[in-house]
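Note that one protein chain is taken out, while the other chains of the complex remain in position.
Let's look at subunit A:
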């Protein structure tokens, strides 16, 4: 309550407490505030002047403020506090906590990241170091390989060299066969070393294929001969068949091709204990799956019925054992050959369509009846250094590189390799490869080609092959066909007899074999057949037929069987499988007695027969001042069948060459004292000129000129220049001592080949 009268001060009485409370109420908001005023003149004993002395309130938060009532002798203080304790501020707390947690988390993440980075860096450094070490190890490995292989190659070359020398001496066919096999094995060993090096080369991406012409069939023969001993030892049948449509010579890399086939056949031989290993080559377009399994009658002289035995033994495969890939059994094989025969009869052997294409794709199958590959391992076998099982290396040997190299090589040749395998039945590996066609121009030297020199003396012979297993018989037929022999196949001996002994009304129904080849298995089964051959009446229609030679074919033969065979009338020579055309030829030569043994030993690679045919019977003058050289040259020329006279100087030669003389050629040494070869030749040419002029002036129509072919003999082909020789009138030069090829080429220019009686 207050009074204001006339603008002068008035007094009023206030209820301070309610005033304060109202004010506080308005100011304090929601919270009750307690106010105490103390008189603190005496600081240890505050006198309460206002407020409830006993209400404590929340003494944690206290606000003190000084009051000044204007009294200088007294101090006053006001203390405000909350009535109720402030509740803990949850929001702030939780915010703080959350913030703290977030900070923690962030800190942890950063820490983790930092750790990770450090770890990664450490790993990186470690990897770098390891990488350096690995590269060093790789380099060391390559160096090691190169060194070791060189070390191994040196004595190997010694061995091969000695074998080469051995092969030049006189050996009989068995010895020659052994020595050649030893040589082939030595070469195979070197090949193995090269294989390991190849692996390194492939890894470095540095492998290149060459493209040269080569003979497929002879490569396959070589590969087979490598394994002949081992397969014979194991009792396996090893055979190769190349379809007729495959050209004789193809362009490609023979070494690599051989490598692939060797690898596959080697694997087969390793993993097969019984049955056969059969290598087939044909054009890849021919592979038509046979939908109908009907057995056509084969144009073979009637269809033979083969008894199907239950169980795996008598299936129509090479050895009778079941093979993994049924496509190689007789039905399809039969169709394949039948197709080819049809084509061969209808057109000439050169398939005309091939000339339009640059390439030919061949498919090669290697079928074996071995232990097969377990299904679990089948997707891994082409990986390097992987073998089907960890025990494989221990049991069977090998390093596991071969297949992976083969795969790489096949792919480089533009083909694919795959396989079908059934455990305990066998495996069939097949691959395709592209080869170029070899275009034979008469200009290119055929000598460059790996042409196999098969003896040609058997062309036109007729033979009968007796074999119960048709696939095997077809293989035998193929080899004999390569030698030019016509073959008919018979199932058993009595059938063969009926084949030859036909009482045909016309002579075309008759087949007069010169040789009968009997497979040992077929003979053992039908022993009485032999006697029927012997008893066969060989006199028919008034002609007396020559009793054909009987030759046994066998994979292996014991002494008893051999004796039995000989007593039954077979010839002494048994042809051992696997068949190689060259081996068959050699054995036939022995049996049929063509060619003297002396010539067999003297047959050198290009055939001394060729130089012999040029020089036989020719009169030759050898001029050399050195008596040793004269003897050697004369001896060599006499060996070729020439008639040789010697002169020891240029002068003597001139005397001997006075007209008329009967010499056909002259070999003249260049470096002679007094009158050297050039001078002597010049004089001879002068003599010839004067003689020619005389004869031509006498009878003007005669055109013949005297010109003696003169060849220079020189030890230094480098020093004697060709121009020098030509200038003085020589016709060429040969090296001293004589080299056969060189001699042949030089002499062939003016002598014609004469058929000689000694050749057969």
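The criterion applied here is as follows: contacts are C-beta pairs under 8 Å (C-beta built on N, C-alpha and C of every residue); 3 or more make two chains touch, one makes a residue touch a chain; residues count from 1.
In the analysis below, contacts and distances are computed from a predicted model.
Per its UniProt record, the hidden chain corresponds to "Histidine-containing phosphotransfer protein" from the list "Cytochrome c oxidase subunit 1", "Histidine-containing phosphotransfer protein", "Geranylgeranyl transferase type II subunit beta" or "S5 DRBM domain-containing protein".
Considering the whole complex, the residue from A:145, A:162 or A:196 that touches the absent chain is A:162.
Contact with the chain not shown here comes from a single listed residue; of A:243, A:486 or A:629, that residue is A:629. Within the complete assembly, residues 158, 162, 165, 168, 598, 602, 624-629, 631-633, 635-636, 638-639, 669, 671, 673, 715, 736-738 of subunit A touch the chain that is not shown.
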